[in-house]
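Take a look at chain A:
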Amino acid sequence: MTEVESLRPLAAVAVSAVAILGILAAHRRPNLRESVTLVSATVMFGVVASMVPGVLNGTVYVTRLDEVVTGVPFVLRADALGILFAVLASFLWIPTSLYSIGYMRGLDEGGQTRYFASFAGALSATMGIAFASNLVVLFVFYELLTVSTYPLVAHDETDEARSAGRKYLAYTFGGGVAVLAGTVLVYVAAGTVGFSAGGIEGLTGGAGTNVARLAFALLAGGFAVKAAVMPLHSWLPDAMVAPTPVSGLLHAVAVVKSGAFGLARVVLDVFGPDAIAEIGAGLPLAGLAVFTFITASVIALRKDNLKRRLAYSTIAQLSYIVMGLALLKPAALVGGLLHVPAHAFMKLTLFFCAGAIHVETHTDRISRMAGIGRRMPVTMTAFGVASLGMAGIPLLAGFVSKWYLLAGSFSAGNVVFAFALLLSGVLNIAYFWPVVYGAFFETREGSDEKPVIDANIGGYWSGVADHYAGGAFTDGGHGDEDDGGWKKPGWRGGEASPFVLVPILVAVGGAVVIGVAPATVYFFRIVRLVVENVTGVAV
Partner candidate 1 sequence: MTDALLGVVIALPVIASVVPLVASFWREEIGWYVAVVALVLNAVLIGSVVRSFVSGGILSHEVGGVAVPYGIELALDGLSAPVLVVIAVVSVGTLAYTRTAGPRSNSFYSGYLLLTAGLVGVTVTADVFNLYVFIEITGLGAYALIASGGDGRSAYAALKYLLVGTVGASLYLIGIAYAFVATGTLNMADLSARLADVGYGDTIVLASFAFIIAGLGVKVALFPLHTWQPDAYSASPYGVAGYVSALVSTVAAYALGRVILTVYTPGFLTANPVVSSGLIYFGALSIVAGSVLAVLQTDVRRLLAYSSVSQFGLIVAGFGIGNTASVFGSVVHLFGHAVMKGALFLTAGIIAYRFGVTRLDEYAGVARRVPYAGAAFAVLALSLVGVPPAIGFVGKWYVALGAVRAGETAVAVVIFASTLLTLMYVARLLDRMYYGEAPEAVADGGGGTRVTRGMVALVVLASVAVVALGPSASAVQETLALGEVLGG
Partner candidate 2 sequence: MTGIGLFAGHQYQIAFVLLVGVGLYTMIDAKNLVKKVIGLNIFQVGLFLFLVSSGYLAGAGPAIIDGEGRYVNPLPHVLILTAIVVGVSLTALALALIIRVYDEYGTLDEEHIQEVMDGD
């Protein structure tokens, strides 16, 4: 592994930070403003992508700045793990920007300048997280990500959006505090917080074991908030009140994956798989992940609001990644890390589809989507493909990562995890199938109400039930539903505008390519490189 001094990691972070100024300056001219976003998205992806070949050959690009705090250098490092996350987020920002334009203008949303500026800020912070070289730098960008995404969650400015925003701040700052505390512990225990493949030396063992356990619990717990591991997940479904591109890129890719990515750094580069096995922290975390993906899937079954169902699906899928990391075996690590891009492409597709339906028909509820496949065939086909991928059907992205996860579970000698994965796959089909089936094989008139109720298990107690008596299920909605909205098929069959449709196709295309030919896609090679660097085993 050779280190090369380069400004490229810094440039990737700076591009969209500078773009914020441009976006703010162009607030009176929407076309110029969106051009700034698109240009900076393209440039950012270009910068990140230019480092990929080098990284695959074992080069690490490093930008050295001053110190953040004494003893902790402010260094950005584009290593294999970082480039995985950076390529993913920066690439998906391009279709998401296009989609944002179509979505925001389609709905004539207010505060678009703030929206695009915050989005650019969030991407900057995401690049910083990806390229952070130590826990403190990671923490800095982790907090900045929280700050820059808060205006996006609260975008609607309704009471519901504001309370979701406050909840989001409370949860993620709480997680941030735990991360900071863990960072301080690591710093005091090991004298450094710099990432090194396979773990920082001297962090565990002897009298320090309990300190190391505490530090791991704090760091993993802190990152688990953004990774929405139960019971720290409840901000995510509420945050679905945000505009759909936000739910798509941030709450399925950048923000939640920054939690998963932080966890990956902790497992691979702070403690190292061996040390975690030594302090016995892997199994509890894996158990929590299994609990999360089973429970979240069951809850998803009961959600009628499409975005909420997707949110619980996200919670479940993120825990695949967490489980992969927590099993500590090479194959499981590959599966977990590969699920980062796989889930990103699939879930982005699903969210984009949900948003397209919302823009065109103002419908958010699954029970009212019967027959929509006739109006929006392309959108719903993409939705169907992505949901099959989620379930782990071969030739789609979800299969490859799940395969490795299964292999990892067996090599960990714990068949329970393998069974849990299979069960979760079945549940995936169970909660996605009604949507696809209803869209294509039922009509509005001929649909029969599914026994799916969007209510607490065990029902509401009377006071709350009264509140809901008027059918006031407003969770996650934007505006009013527009009945009969889909009886005006145009020449494209009533699809949304190209701004919306093209990104859907790009995202679903990515999911298919990863599934059909994983070896040709860079992600797979990068993931294998990461795991090889850490464990020394070529998978």
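How were these candidates chosen? In short, all candidates are chains of the complex that A comes from, given by their letters.
Convention: a residue touches a chain if its C-beta (ideal position, glycine included) is under 8 Å from a C-beta of that chain, and two chains touch if they have at least 3 such contacts; residues count from 1.
Quick caveat: nothing in here was measured; it's all calculated off a predicted structure.
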item: Selected neighbour of chain A [touch, this complex] from 1 or 2; value: 1
item: Chain A residues within the candidate 1 interface of the complex; value: 66-70, 74, 136, 139-140, 143-144, 147, 151, 154, 157, 161-162, 165-166, 169-170, 173-174, 176-178, 180-181, 184-185, 187-188
